[in-house]
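Excluded from the complex is one protein chain; the other protein chains are retained at their positions.
Going in written order, the chains are labelled A, B and C, and every chain counts its residues from 1.
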């Protein structure tokens, strides 16, 4: 096992870059194997990057969101599954801060940093099969929850369940050791194959009082639901990373392997006038999406720093900006992962190259929630000054 | 005449905003009348904004390029012609700095600030009809030069002419009073109608030694041709401004005047689900283009500050970034100015609204030099690591 | 008071016998009309002489049924003729749009006497105009113009906008609500007292259509001149699709005109760009790529236009809920793609031709202005909706003149 320098604000980016380069080498193979991301999470732990967003006061690296999400992009360049897992993790490590008591905030930040805990979740509030029931001084949970991305390998596992007589879902976290949880091993999708987003069966799982988060509850301040917006921005960075990875691989293939077309009149594929044109198009759309997203990340960071003073109006306007970035990244990424093939040619469809994984991953993950409704929210804000409704997705 | 506060680094943006709002009110009318932008230039002079880029050491406002070009965007929102005239002017006021002797730099900066001089040019090196001949201690110029945008109303007029036996064109500036220059009044194009981009006839026009700039000449340092890149970025801001103006007018029309479609099942045009969707699309593309351009403007500003230490490699990479912004702005703008009509409806084609001027202006000005070749340069850099050839356009 | 413009000396129209002749005559006329297209646009000049030639050629009568002496050409041919003329001059192409609509309306809902009377006029070369749309109403179906019973006839009052062709018409059909609130068409002769047509069309495109305002004040209308239009939409008929295929054909014509001028301009004038070592602009591989793309889109629009004509012809033979719905949907498809093609072609024209092509003397922006104006007749976005709803949910489109 390699000895790794502990990450600091000075070197975390370089550590992530190295890790990404390591992951890219096995990406095609891991995509084919699908299954559990045990290896990936182990390497993330070793790298020390799991405490990236934990404030230095609690023993973490203390990066801002704007900095941390660039690392999501960096890892997604290698592999969309890792990007998603790591992005979710970063979000969840701040759950105590946003929705918890001050004791929870302190506890979760500190233990995450000290033990390099990996966080995962199955929050999806549209899935209502999980029931939570109070029992003495604790709770019991029974039922099924789907889309547990990375939960199987997580140290801290976050879920929502419904309690009779309570309108809003109850959000809680339990440690890996907690008994009664079984993975159903039903994640078999054509993209993001290495996220292991299984469903989980709960059998009388015990949940303690202090494992329940105060939220979601009818939001008394806008900050308590702000993580939903950050989650949208986090996905955007995964999309950007996948697209960047696709462009980089395509570029290498064109430079080394692709052949000139018979009527092109040029000696190398990299001289084909249309190939140059397509690469120009790919690059422009991707750079524009990245620039917009990075700009929006700054806005998100400022809003984050407003903490509980964030107003609903401010939250709504930030949401609109995040939606715009998400749409731009989705469009640019899908366009790129579809059309690179036209400049790569038939031989690039061989499975050994795995060029389809970029499209499969992006197509799968961009379906998380429909961008058309993000566009609608933007239009509704422009024309009718309405802010987006507050849901898990906005 | 309104008494105007002298602009400073604190208030120049507000002054520009007011001016833009003033211009927008007469935009349709001035577009229809076409002709000379006498009024516009007079108002710019009064505003004090002509010395925006002149360093404070020489009596100017001392804004950076990144700041100054946002003003080009602001004015272009009202009227693409003004945006183009003002953008050109900002570029030309730095000509002494980039291509001149230190005496020229000092002189031109200082007199521009003191007298609020307006600069314009007909540099177009593809037009080779103007000849310059040495005579004793000065020169004489004869022939014709096309596309003299705003030259008729300019205090300082910049041209290029060819000298026998000299490979590269000679760049010079003459004051408004100089005799022998006649406007041919042949600017009659469907867009940017108020730029008065006439051709000029030269009859034995005298040019002094110290009115000749040292460049273009075989570039010994990359900085001497850097204004070509800035000119590309300046156009990009005009495009963004035109698109922003179009979106703002369309938005107001949809909110106040457009009617719901008969099968839409909604009571107001601003509730039509497709209209919301289209506005979302317009906004996303435009925001992405703006974000990319603003980011690139920072890069340009840093390169500018490197002054003569700028390397050819650095210059080339900055050029690639500027090209990307230009393509993104062109695409987003053309898309928007074409498709707003689909959400505005038939009645919006009435000439009193002048909604077509956004398309006519943008379509005309984006033809200045083809974006396809910008895409090619980007592709060629990505695939073959080649930097763009240095021309007037790159 | 009626404002009348001089319609010039006119002769009785030729009677066209079949589809082939219709197309041949359209091509001849187009070759002539194309010459003054740009000039008429620039000066907003009503094409009086050209419209006389057009209607005298017999092309305004080709949809009259055979039993009344017409050629009753297929809708494929009707679309082809409209496309050919519109490529030459899209204003001229648009002007008979409503004339043809009325001929169809009479065929579907006129009584025997009306058919004999009006079809004879049509074959003689008489022209219908249009006074359909109103301004300031809630939506396009909200009609304020009233046809009120008065003795054994009617009296008509109202105000219409977008009256394409009315200035040049012999008879002006006016859409109105009758006393039962049903939509009818009252066909009024141009010189009837109380009818006033004003050329105040001021859109930036389709400038030579003279689509202006019609003011109707206490106009007397005999019962025999009233067509019960509402019936056309109570049962399955091709009234809607016929209205739309003519629209689509005008758009395809505009796209073809833009492509024609692109080929001409680029081939003859466009200089090669400085970054590429070529002798001629027309060798530029990116130019060729773009032109290839425009050609394909324009041909796709033409192919879907033909296909929609075939659907209408089938629906005509056997008009049922489903055959008419299929025809409506096929036309909606053609119109949607035609709008895209016309916008694409009229934009690419300038991009490929270059800055010099923006000189007013070439007037090459007219194709964009025409496309952008004419394609807005009814919104594209609800076409896609109708097509999707039909194929996904099996919901037939609503029956009205916009589908």
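Please note the rule applied: a residue touches a chain if its C-beta (ideal position, glycine included) is under 8 Å from a C-beta of that chain, and two chains touch if they have at least 3 such contacts.
Treat the numbers as computed from the prediction; the structure is a model and nothing was measured.
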| item | value |
| --- | --- |
| Hidden partner chain, residues of chain A it touches | 126, 188-191, 259-264, 272, 274-275, 278, 334, 338, 341-352, 356, 359-360, 363-364, 366-370, 372-373, 376-377, 389, 391, 393-394 |
| Residues in chain C touching the chain absent from view | 263, 266-267, 282-283, 285, 287-293, 295-296, 299-301, 303-304, 306-307, 333, 336-337, 381, 383-389, 391-393 |
| Contacts of chain B with the absent chain, listed as residue ranges | 273-274, 277 |
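Following the convention adopted for this analysis, only the chains that are shown with their structure count from here on.
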| item | value |
| --- | --- |
| Between A-C and B-C, the pair with more C-beta contacts | B-C |
| Intercentroid distance (Cα basis), chain C paired with chain B, Å | 41 |
| Centroid spacing, where centroids are CA-atom means, of chain A and chain C in whole angstrom | 53 |
| Chain C residues counted as touching two or more neighbouring chains | 286 |
| Contacts with two or more other chains, residues of chain A listed in rising order | 273, 277 |
